[in-house]
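Only a single protein chain was left out; the remaining protein chains are all shown in position.
Residue numbering begins at 1 within each chain, and the chains themselves are lettered A and B in the order written.
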Amino acid sequence: MFNRKHGVLGGDKLFNFVGTIILSICLLFSFYPLIWMLLNSFKTNDEIFLSPMGLPSSFDLSVYAVAWERANFSSAFLSSIINSAASVALVLITGTLAAFALARIKFRGNALIVKLLTISIIISGQLILIPLFYTMQRLHLYNSLWATIFANTAMSLPLCIYLLYSFFREIPFEIEESTWIDGCGTFKFYYKFVLPLSKPILSTVIIFVSLWTWNEYLFALTFLKVESIRTIPLQLQSFFSRYSVEYDKLFAALSISLLPILTVYIILQKAFIKGLTAGAVKM
Amino acid sequence: MAKRLVALVLSAVMVVSLFAGCGKSGSDSATSTSTSAASSQVATEVKKPVTLEFWHANSSKEVQAYFELFNKKSPDIQINQTVYVDDDYKTQSRIALAAKTSPDVWYINTGESLKQFVDGGGMMDITPYVKEKGWDTRFDEAAQKMCSIDGKMYGLPWSLYTPWMVTWANKDFFEKNKLEYPKTVDDMIALAAPLRKLGQEPLVFYNKDGWTGAILFGEYVLQQAGTEWIDDINSGKTSWVGNKEAKVALETLAKLEKAGVFLSGYGTQRQDTALLVWKDQKSPLLYNGTWFTQVTGKELPFQVETLTMPLLTADTEPKAYQNWIDWTVGISPETKNVEQAVEFLDYAGAVEFYEILGNYEGNLTPCTAANSKVNVPYFFNKEPITKQLDKPKTQYFCYAFPLPVIESLQTQIKLVLSGDATPDEALAAIEAEHVKNRK
Partner (left out) sequence: MLNNKKGKQIKAYIYLLPAAILLIIFLYYPVVESIGYSFFNFKNFKPFEFVGLDNYRSAFADGLFWNSIYLTFKWVIMNTIFPTFIGLMLSILVDYLSKIQWFTSMSRTILFMPMMMSMVAVGLLWTLIYNPNLGLLNGLLGVFGLDEKFIALGSTKTAIYMSFIPLIWQSSGFSMVVCSAALQSVSKEMLEASLIDGCNKFNQLKRIMLPNIVGAIVMVSTVNMISGFKAFDLLYVLTKGGPGAATEITAVYAYKQAFLAFKFDYASTMMTCLLICVIVFLLIFNFFSNKVEKKFGS
């Protein structure tokens, strides 16, 4: 309080005033489209046309039931959950092991592998899409969720290993030394000490991979053919093409696809934000 | 504490779904192997129902219900239908062709696509069954021809008679404002400014996906040349470069665009939003095939007048029309159950099917027996449509060439419309692509 009174030279008032206006506009810009989407899902088609900005006359949830059923969201959610969870699990298992080896064991080619992984972050799904398509075919993974699981895992591994590697490297050597005295092997060190110490970065990896696989479109579009295993972005896209003029249902479908993840996000937002920044600051 | 709980829940979900994932794809492959095993032993074992994979992209509920009915009617043959979205199907069917993962029965575009699928081993010759099943009398002769190559039939015609070369006018609007219907391209251009002044979009046309541009281009080619134009250009007898008809067509498109005739923002609009502009009376003219009723409904809030689309000159007589069968349903040679597939194919192309499809869209069908039972809206029974029935017909231009050429054609039309390419540049680019694709 004391500091404030002395520090203000008029500049702060201006800062606060301009800042508040800008922030309000940004908040509106950020939030209003989502509210608009939600409100429009309750309107009838005519209401949407006559007053795109107005409020709905009633809040009838039946449109959600229709959209849910037509877009086959129950199977889409299941596929998306399997897809994300399996990718996260695979990345965690293989990624932590690899990062551990790279960060804590000196061996030939170590530095080279790290460099290779860093460069690999830039590889886009587009570049490998066609050969990957043939690979999936050869391995008989095409048209099964394994195709997207493996592809997503491989795509996210370089960044994740790099993040984990940076974190693991900073675990003090003294800890490792002390475990030798207890007669711990490397694997025990990895699993009893490194993993529990790395919770922040593990949560980064979990959040990053689950978000990216949850929203992934290109691989799913190319590898998943049967409707029963198609993920949410695909079902949403095809719902939009198929019922393109039933706007109320389009808004409902969009809301359905978003609400669960938004709920998870709002509940876990601290973990989300912390997790993402933990990784980012490490880079 | 909360964190640990979250971690616990997350990992539990992960583990559970990982196993579920294994289970899911595992069981998928299990069923597929068991069916293939069943089909190879079908002769020896007790008759188990054969499951046929069937792909199509018809989103109408009536059509899907019709196929579900088949499963009830024939316990020995079960159909597993996969319904795609149109755009998506184009890709997925090609991927399946390349990967040899085609279903037992599927449908594909006629024209160059059919040739490609026959060459690639995706469509079976069904000529031996034609007489036996009476398909030769069930369908229009011209329609059968569209599904045949060199006299061999590869599929049943599977779409409706959905002619273009028409514009649909809001009659009430024209009468109220005492405006003349446009007959020629010049009329249309002259009409654009007054219509815009009235707060109207002159002509509804949309081209986000590019195929509409190809059809519009085709209309202006076919006002000058007959069906042989496509054959000649596909065989290399004529070239795109310096092609008079193609150049005139592209120039006409550019002229229309420059005069502001087309719906604002047509380059990124799709049919859904565009057609509603016409329905909502924000534009008095619509350029579209007759299937627009799928989007707008058959009952419109105004009287509809059917016009021939703006012609190059007042005395132009179109030589041919792109309005015939664009899809054909056939059997993949990879099927292990030919007999059952043929039986199902017969059902997929039955008279009842065309009644359902025809009434759904309100269009005439290639199945002559069904047409008497199809309820066609009044504006489809007008001369600009009916006179097309006996005229030479071709495949839509968005299907008439090898795929890379179609893609190039559609892109170049977009560029001509946006003013980024001259007609000559566009034609040179298309020819460069076509050269690589002629045999």
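The working rule: a residue touches a chain if its C-beta (ideal position, glycine included) is under 8 Å from a C-beta of that chain, and two chains touch if they have at least 3 such contacts.
Remember, predicted model here, so these are calculated numbers, not experimental data.
K.L.:
At which residues does subunit A meet the chain that is not included here?
P.N.:
3-4, 6-12, 15-16, 19-20, 22-23, 26-27, 29-34, 36-37, 40, 48-49, 51-53, 90, 93-95, 97-98, 100-102, 105-108, 110, 113, 119-132, 134-135, 139, 150-151, 153-155, 157-158, 161, 186-187, 190, 211, 214-218, 222, 232-233, 236-237, 240, 247, 250-251, 254, 257-258, 261-262, 265-266, 269, 272-273, 276-277, 280-281, 283
K.L.:
Determine and list the subunit B residues touching the chain excluded from the picture.
P.N.:
90-91, 94-95, 97-98, 119-120, 207-210, 264-268, 273, 276-277, 280, 282, 403-404, 406-408, 411, 414-415, 417-420
One rule holds in what follows: only the chains that are shown with their structure count from here on.
K.L.:
Take the average of all CA coordinates in subunit A, do the same for subunit B, and state the distance between these two points in whole angstrom.
P.N.:
Inter-chain centre distance comes to 37 Å.
K.L.:
Would you tell me which residues of subunit A are touching subunit B in their complex?
P.N.:
It is residues 49, 78, 81-83, 85-86, 88-89, 133, 137, 142-146, 149, 199, 203, 206, 221-222, 225-227, 229, 237-238, 241-242, 244-245, 268, 271 of subunit A that touch subunit B.
K.L.:
Per the contact definition, I'd like the list of subunit B residues that touch subunit A in the complex.
P.N.:
The touching residues are 3, 6-7, 10, 13-18, 20-21, 24-25, 28-29, 59, 82-88, 92, 95-96, 99, 101, 270-273, 275-276, 280, 295.
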